[in-house]
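One chain of protein is taken out of this complex; the other chains stay put.
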Amino acid sequence: MKNPQLNKNGELQHLLGIDGLPKSIINHILDTASSFVSIGERELKKVPLMHGKSVFNLFFENSTRTRTTFEIAAKRLSADVINLNIAASSASKGESLLDTIDNLAAMHADMFVVRHATSGAPFLLAQHLNDTKQHHVHVVNAGDGRHEHPTQGLLDMYTIRHYKKDFSNLTVAIVGDVLHSRVARSDIHALTTLGAAEVRVIGPRTLLPGGLEQMGVRVFTNMNEGLKGVDVVIMLRLQNERMNGALLPSTQEYFKQYGLTPERLALAKPDAIVMHPGPMNRGVEIDSAVADGPQAVILSQVTFGIAVRMAVMSIVSGSNA
Amino acid sequence: MKNPQLNKNGELQHLLGIDGLPKSIINHILDTASSFVSIGERELKKVPLMHGKSVFNLFFENSTRTRTTFEIAAKRLSADVINLNIAASSASKGESLLDTIDNLAAMHADMFVVRHATSGAPFLLAQHLNDTKQHHVHVVNAGDGRHEHPTQGLLDMYTIRHYKKDFSNLTVAIVGDVLHSRVARSDIHALTTLGAAEVRVIGPRTLLPGGLEQMGVRVFTNMNEGLKGVDVVIMLRLQNERMNGALLPSTQEYFKQYGLTPERLALAKPDAIVMHPGPMNRGVEIDSAVADGPQAVILSQVTFGIAVRMAVMSIVSGSNA
Partner (left out) sequence: MKNPQLNKNGELQHLLGIDGLPKSIINHILDTASSFVSIGERELKKVPLMHGKSVFNLFFENSTRTRTTFEIAAKRLSADVINLNIAASSASKGESLLDTIDNLAAMHADMFVVRHATSGAPFLLAQHLNDTKQHHVHVVNAGDGRHEHPTQGLLDMYTIRHYKKDFSNLTVAIVGDVLHSRVARSDIHALTTLGAAEVRVIGPRTLLPGGLEQMGVRVFTNMNEGLKGVDVVIMLRLQNERMNGALLPSTQEYFKQYGLTPERLALAKPDAIVMHPGPMNRGVEIDSAVADGPQAVILSQVTFGIAVRMAVMSIVSGSNA
């Protein structure tokens, strides 16, 4: 099936995932974002690019943090933002998802920012909107199941490019619960597309999915080995719900084997940067000395994240069917 | 008691119900709405008619869908919108409803959009605001108990007028749970005021209120008979909570007797339109083949609904005491 995120001219009409996104489009988003970074620092933080447009935050899965970043990005583009907690809404009244979507589209929505617990839900919505010729609505995936979290992947690339300039010489390690991480999946696709020299994944075997090698990734279960000589360390959040299950013995045990401490970080290159998508579990996947240390660029990720989301929203809303 | 929705010059100061609304005012709202329909299709979907005004969505009963339509309408008029989920708020702190209202009015509110489970609540609020000379606040009823849902009634009239031009030759059938439906009540008042040739109501005896004939309505319990030769079919939503009670045997049985299927729709005029206020229960009150078929104008209702709400809000906020 054709990826519905690109229109017939190859322009970005929806952002559904980084998988399948050409390098040129990723670079266009990152270049556009860099013009927005400075806006955040001005007294007047708004541009009129989406003035009069209606952005709907459709969060079928609750995430205040991510919703907030999209809300700020949209408001700084001068759009009107409507927040819908769909979980608590019509879905519970027995209406089908597509009926809900058609209804909102009929209100002349311009954009749906979609977070959903089911992998592929934003893809399904975009496909439906295209099939029914509701081309005025653009879908941005804000995280779907274990599939992708493309704006997080893009802001991670922005951050790496900001600190390291060129991808072609970089070794990047992604550490932790890769199995359940849509961030990891988006990062891997982005890094391989942008031509990173080496992408590594580090984690316990129970938290690593199959098929990583086919994605062009080197797999490590020993953290000390995996960190050797890397330029970038991307730590993943360990979700609490994993800890008491069969997948992990305990958080203390996890920290002992995969927590990023200053000693472990010393195995990476001296100028290696440390990233984390947040929210952090200090003392579980990351030591506070690292989280607050000079190599951490975690808060820069947040700042760049607003600019990247502004770039994505303005690019897709400017495209045609 | 005098209807508080009209001021001493007969202008619309509040919108509380369609009952008692003169034909001239209904037509003024529909005419105003038609100028707003085109705004939704423009790149820049905003007009400055309510710039600097504060609209409060007071939803004592939760309804994300309806709240969203008013929020969009207000934002496209450039108003500031404040959403209050009053159910979860001061009401629970033992404050009286009128104290809550006086407090919000004292914040220089311009409009209260009120949804309440109790019939007559918006009427009570408007009366109180008039009595206490808080004339700067306008009340719009967004659905009260089983009483009225006037903006839904108006958008239904807009839709019928759009497709059928003239009311005087029309036969309109309203089908389903009329007993619990504020939409049905608003539609009946609107249709009789606008001079529809014949208004029919179709439903099981347990879901029809008394006194329908006195409202100028023909009552049918047999759907096939009721649909014969009609120009417009307005399907009502069957609320889930009715199904397991004493009023109805089962949803399957209901669908068999009152579900709108293509076969049944064929009994109506060939160019009959099918309407539904949403959210739909496919397979309960309406067959998917009809809901998605060429005669359904259900999504047009949604689109027109934004324009009609913009019209109502701009008209009442422009009136004086």
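General observations
Going by the order they are written in, the chains are A and B; count residues from 1 in each one.
Going forward, a contact is a pair of C-beta atoms (placed from the backbone, for glycine too) under 8 Å apart; a residue touches a chain by one contact, two chains touch by 3 or more.
Treat the numbers as computed from the prediction; the structure is a model and nothing was measured.
From the set B:11, B:61 or B:80, the residue in touch with the chain omitted from the display is B:80, counting the whole complex.
Considering the whole complex, the residue from B:42, B:108, B:165 or B:256 that touches the absent chain is B:108. Among B:5, B:68 or B:100, only B:100 touches the chain that is left out of the view.
On the side of chain B, touch with the chain left out of the figure occurs at residues 51-54, 80, 82, 84-86, 88-90, 93-96, 99-100, 102-108.
Counting over the whole complex, chain A has residues 40-46, 62, 64-65, 68-69, 71-72, 75-76, 240, 278-282, 299-300, 302-303, 305-306 touching the chain that is not drawn.
Here is the rule we use: only the chains that are shown with their structure count from here on.
Distance between chain A and chain B, defined via averaged C-alpha coordinates, is recorded as 41 Å.
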